[in-house]
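A protein chain is absent from this complex, but the other protein chains hold their places.
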Amino acid sequence: MAPLSLDLQLLNACAALLLLLSFSMLSQRRIVNLVNLLALQGALLCAATLLVAWRTGQGHLYLSAGLTFALKVIGLPLLLHRLIRRLNVYWDAEPVINTSGTMLIGLLVVVFSFGLAQPISALASTATRSTLGIAIAVILLSFLTMIVRRKAMSQVVAFLSMENGLFFGAMSATYGMPMVVELGVALDVLVAMLVLGVFFFQIREQFDSLDLHHLESLKEGE
Amino acid sequence: MEVLLLLGSPLLGALTLWLFGARRWAPDLNVVFSTATFAAACALTARVIATGPMLLAREQFLVDPFNVFLVTLTAFVGLTTSIFSRPYMRIEAEHGRVSAGRLRLYHSMYQLFTATMLVALTTNNLGLLWVAMEAATLSTVLLVTLYRTPASLEAGWKYFILCGVGIAQALFGTMLLYFAAERVLGAEGVTALLWTHLNAVKGQLEPTVLSLAFVFLLVGYGTKVGLAPLHNWLPDAHAEGPTPISAVLSGLLLNVAIYAVVRCKVLVEGSLRSALPSQMMMGFGLLSVVLAAFFLWRQRDIKRLFAYSSIEHMGIITFAFGMGGPVANFAALLHMTVHSLTKSAIFFAVGHAAQKAGSQLIENIRGLVTISPTIGWGLMLGSLAILGLPPFGVFASEFLILTTAMKQQPWATPLLLLALGVAFAAIFGKVQPMVFGETQARRLPHPPALLPVFVHLAIVLMLGLYVPPYLAGWYRDAARLIGGP
Amino acid sequence: MTTLGAVTQLLEIVCAMLAAPAFLGWVNQCRAWLQNRSAPSVLQPYYGLRKLFHKDVILAENASPLFRVAPYVVFGTMVAAAAIIPSMGTGLPLSMAADGIALVGLLATARVFLSLAAMDVGTAFGTLGARREMMVGFLAEPALLMVLFVAAMISRTTSLPLIAEGLTTRAIALYPSLAFTAVAFTMVLLAENARIPVDNPATHLELTMIHEAMLLEYSGRHLAMMEWAASLKLFNYACIGFALFIPWGTGTEAGGPEGLLLAVPVLVAKLAAAGAGLALVETLSAKLRVFRAPEFLATAFLLAVLGLLVHLLLGD
Partner (left out) sequence: MSFSYLNACLAMLLAWGAIGLAGMIRPKSLEFAGRTLFPLGALCGIALAVLAVISIATPVERDVLPIGLPGLPFHVRRDALASVFLALLGGASAGISIFSTGYFRKGEGALPGLLCLEYHVFLASMGLVLLADDAYAFMVAWETMALSSYFLVTTQHRIPEIRSAGFLYLLIAHVGAIAILLSFGVMQGGSWQFTFDAMRAAHLSPGWATVAFGLALFGFGAKAGLVPLHVWLPEAHPAAPSPVSALMSGVMLKTAVYGVLRVSFDLIGTPQWSWGLVALGLGLMSAFYGVIFAAVQTDMKRLLAWSSIENIGIIFTGVGLTIVFHGVGMGALAALALIATLYHCLNHAFMKSVLFLGTGAVLHATGERNLGRLGGLIHRMPWVAWLTLVGVLAIAGLPPLNGFVSEWLLLQAFLFAGDVPQTFVNMLLPVGAAVVALCTALAGYVMVKFFGVIFLGQPREATLGQAHDAGPVERLGLLWLALGCVGLGLFPVQVIEMLDIVARELLRLPPGHWGTDWWLLAPAAARHASYGPLALFGVTVIVVVLAALGVRAVYRRRVHRGPAWDCGFVRLDARMQDTAEGFGQPIRHIFEPFFEMQRELPTPFDAAPRYRVTVGDRLWTLLYLPLGVTVRWVADLVARLQQGRIATYLLYSFVTLITLLALVL
C-alpha cells in the first residue's frame, strides 16, 4: 500500500504519543509530573486538531483547537499547579495495585479497546479513523488511573485526561462535534475545574489533606 | 415564547439570586421565580393541549407528549419545593447550620439547577442534552456540600467524581451516535444530533456502532439514574444535602436522567431491531430493585432509607421501559410521575421530622404523630404510598407493571415479589415506630406548614383513581413513541 | 306420620324413661354377682331416685341459674335422644328430624351442659371433673361419629332407623368393618358412661373420678334428674349398639303392630345380655390412670377410622 501522507503520519505519531502519555500517567506518582503530562497531552491534542483542521480545512476545528490550547494547555495546568502549591500535595501515596500490575492491566485494556474500535473505524469515512482505537484506549486508561490513585488531586488529573481522550476520539471519528456541543462541553469542563478548586479547599479545611481515605466514612458494609 | 419564558425565568432567577440571594426576602424571591417558571410551564402545556407537539428555535427545542408532562412536573415540584424550603432554610439558618453566603449560593444554584433540568427535558439536541445533564450535576454538587460537614464533603466528592466519569461515558456514547448519524444525515452535522431527525432515520443507523453507543450511554446516564451497581453516589448525595435538594434530586433529576436513557433507547432499538437494549435495561432494573431492597434493610439514617427507595423505584421504572409495549411504557411513565411527587412529599415530611428531632438517625425520631399529627400522618401516608398501597397512584403503576411482567417476563416476577416484600418490611418496619409509639419530645407549639406534602399526596391519590384524559393521552402517545416489543 | 309411628314413638320414650334405671340396676346386680357380693335389687336405682326426689335441694351460694337449668336440659336431651333411637320400632317419625349425626350432637350438648354446670360452682372438684369429662368427650365423640359413618356407608343413610332396617332387611352378611367398629363402639360406651376402665361409678376417689366429680354439688331433685339422665344415657348407648350391630327383632313399618309387640321381649333379652356383658367387661378390666384414658379412646377412634377404611377397601 502507498505510504501515508506526511500529515497523517504526524497525526498517527500524535496518537501514539497520547497513548504513551496515558501509560506514563498510569505509572507516574509525582503529582506535579502528572499535571505536566496532562498539559503535554493537551498540547498533543491541540496539535492533532490543528493538523486535522489544516487537512480538512474545517473552520470550527481551528476554534476548538484554540479552545483546547487555552483550556487544557494553559488554563487547567496553571490552576492545578497553583492548587498543588497552595495545598502542597506533591506526592501520591502508593497506588492500590503496584505499578507493574497496573501496566499489565493497562495493556489488556489497550488490546480490548483496539478490538472495540475495529468495527467502528471500519465504517469511518475520516482519514483519521485508525486513531479511534487509541482514543478509546486513552479514555479507558485514564479510567484505570482514577481507580488506582489515592489522592483526590491525581484522580482529577486522570479525569481531565479522560476528557482529552474523549475530544481526541470525537476528532478522529467525526472531525469533532457540532460547535454548540463543543462550546457546551468546554464550558462544562471549565466550570468543573472551578467547582473542583472550591472542593479542594473545602476538603482541605476539613481534613487538612487530600487523601481519599478520609472520604470513606459513608458506607454500608463493615 | 413559552419555552423562552420557561428557560429564561430560572436563569434570570439564578442571576438575580446570585446578587441578592443573601437578603432576607431571597426565599420569597426564589418562590416568585419558581412560580413564574411553573406559570410558563402551564402555558406551554396549555399550548400543547391546544396545538399538539411542536419544534422551536430552529428545531433545537422539542415539546412532545413524552416530555411535556415531565416539564410541568418539574416546574411544579420545583415550585412546591421552593415553598417548602422557605421556612425550612430559615430554620436551618436560625440553627446556624448555613451562613448567609451559603444561602445565596443555595438559592441561585437552586434556580440554575431547575433551568438545567428544563433544558435537558426540552432540548431536541442530544449534545445539548448531555451538556445540560453535566450542568445539572455541577450545579447540585455545591448544594450537596452546603453544610460543609465531612460527610457532606465526602458525599459531594463521590457525587462529582462518579457522575463526572459516568457522564463522560455518555459523551462518548453521544459521539458515537453522532458518528453513526453523520453517515446517514450527511457530513454537515447541524441536524445530525437532533433527536427528531435521528428518530426519522433510525432504521438506517449502523447497528454495531449504535449498540456500542448505547452501552456507553446506558452506563453514563444510568449512573445518574442510580442503577445498581453504578448507584453508589446516590444515597450519600441524597442523604447529606439539605432536604429540599434531596427532594428535587430524588424527585426530578433521576427522572431527567431516565428520560435521557429512554430517548436514546428509542433510537438504538429502532436501528438494532433486537431485544438487546431492552434486556440490558431489564437486567439493570431488576438488579437495582433487588439490591436496593436489601440495602434498605440495614439503614439507620432516614434520608438514606428513602434514597435507596428511590433506587428501587428507578429500577422498577427501568425494568418497565425495558419490557416495553403499550402497557409497560404507560405504567413506567405514570410511575415516574407519581414517584417524583410522592418521594418529594416524603422528603418534605422527613425534613421537618429530622429538623424537629435534630437528627437524621431513625432511632432518634419517635412518636411523630404525637409531636405533630401533620408530620406524622404525612410521613405515614407518604411511605404507604411509596410502598405501593392503593388507592395511591404508585399502586396503579406497580399493578400494571407486575401484571404485564407476569405475562411478558414471568421469570422476573419471583424476584420482584421478593424485592417488594423485603422493601416493604424494611421501610414500613422503620417508619412505623417513627410515626407511632411513645415519645419524650413534647408537642410542637405550632403545626409546621406542610401544605406541599398533602398537595402532592392528594395528586398522587387522584392519579390512583382518575387520570385526566389529556395526561392519559400523552402517556399513550409517549408509550407508542417509545415502543418496544 | 302413621298412627303406628306415633304410638311407637310415645311407647319408646316412655319405655326408655322407665326402663333405663332398671337396666342400670341390672348391670350393677350382675357386677355384684360376678364379684361375689350380695347383689342389690334391680329396682335399687328407683329407690335412689325416689329418695333424692324427696330431699330438699341445697344449692351452693354462688350457683347460677345455669346450674339449676342444667339437670333438666341434660335430662331433656337424653330423652330426645331416646326418641330417635330405634330401640323397639324403626318407624319413628321423630327420627326424620334427627339422624345419627344429630344424635351425636345431642349427646354432645348434654355433655357440654353437664360440664358447664360442674364448673359453675367453682370448686376444685367440679372443674376437675368437667375438664376430664371434656377430655374423654373430645375423643369419644368423633369415634362414635366414625362408627356411625361405617354403618351409614354400608346402608347409604345416616338415619339410625333406616340403618337398622337396612341391616335387618338384607341377607345376613359378615361386615369385617363392623367388627372393628363394634369394638370401638364398646370402648366408647365404656368411656362415655363413666364405667371401668375409664371411670368408676362406684367410688368417690378424687384421683380417678370423672362423672361423680361433676355431680358433687348437686343434691335433691337436681341430683335425681342427673342420675336419671345418666341411666338414660347408658340405655341409649346400649340401644344405639343394638341398632347398629344387632338390629334384628326390632319392629319395622312393614312388621306392623304385632312386630312391635314382638320387639319388646327381644329388646329385654338384648338388654339383659348386654348388661351382663358390660358387667363382665368391667369386672375383668382394671381401672386406668386418667392420663391413660386418652390413649384408650384414641385407640377406639383409630379402630373406627380403620373400620371405615376397611369398608372402603372391601366394599360391602
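To keep things simple, chains are lettered A, B and C as they appear, and every chain counts its residues starting from 1.
We adopt the following convention: contacts are C-beta pairs under 8 Å (C-beta built on N, C-alpha and C of every residue); 3 or more make two chains touch, one makes a residue touch a chain.
As the structure is a computational prediction, the values presented were derived from the model and not from experiment.
Note that the undisplayed chain, when the full complex is considered, contacts A, B, C. Set against the missing chain, the residues C:W26, C:F125 or C:F235 yield one that touches it, C:F125. For the chain left out of this panel, the touching residue among C:L4, C:C30, C:A83 or C:A300 is C:A83. Touch with the chain omitted from the figure is made, among B:M109, B:L205 or B:L384, by B:L384.
Of the candidate positions B:L128, B:L291 or B:M336, contact with the unshown chain belongs to B:L291. By the touch criterion stated above, the residues of chain C touching the omitted chain are 53-62, 64, 66, 72-73, 75-77, 79-80, 83, 94, 96-99, 101-102, 105-106, 108-109, 111-112, 115-116, 119-128, 130-132, 134-135, 137-139, 141-142, 145-146, 149, 152-153, 156-159, 162, 206, 216-217, 220-221, 225, 291, 294, 298, 301, 304-305, 308-309, 312-313. Residues touching the missing chain, restricted to chain A, are 96, 112, 115-116, 119, 140, 143-144, 146-150, 155, 212-213, 215-222 (touch as defined at the top).
Although one chain is not displayed, its contacts with chain B can still be listed: residues 157-158, 161-162, 165-166, 169, 211-212, 214-216, 218-219, 223, 229-230, 232-233, 276, 280, 291, 294-295, 297-298, 325-327, 369, 384, 387, 389-391, 395-396, 399-400, 402-407, 413, 417, 420-422, 424-425, 428-429, 432-433, 436-438, 464-467, 469, 472, 475-476.
In this text, only the chains that are shown with their structure count from here on.
Taking the CA centroid of chain C as reference, the farthest chain centroid is that of A. With centres taken as mean CA coordinates, the chain nearest to the overall protein centre is B. Averaging C-alpha coordinates per chain places the centre of chain A 31 Å away from that of chain B. Put simply, the C-alpha centre of chain B and that of chain C have 78 angstrom between them. Residues of chain B in contact with two or more other chains: none.
For chain A in complex with chain B, the touching residues are 116, 119-120, 123-125, 136, 139, 143, 146, 152, 155, 159, 162-163, 166, 169-170, 173-174, 177-178, 180-181, 184-185, 187-188, 191-192, 195-196, 198-199, 202-203, 206-207, 214-218, 220.
On the side of chain B, the complex with chain A involves touching residues 125, 127-128, 130-131, 134-135, 138, 141-142, 145, 148, 150-151, 153-158, 160-161, 164-165, 168, 171-172, 174-176, 178-179, 182-183, 187, 189-190, 192-193, 206, 208-209, 212, 235-236, 239-240, 295, 298.
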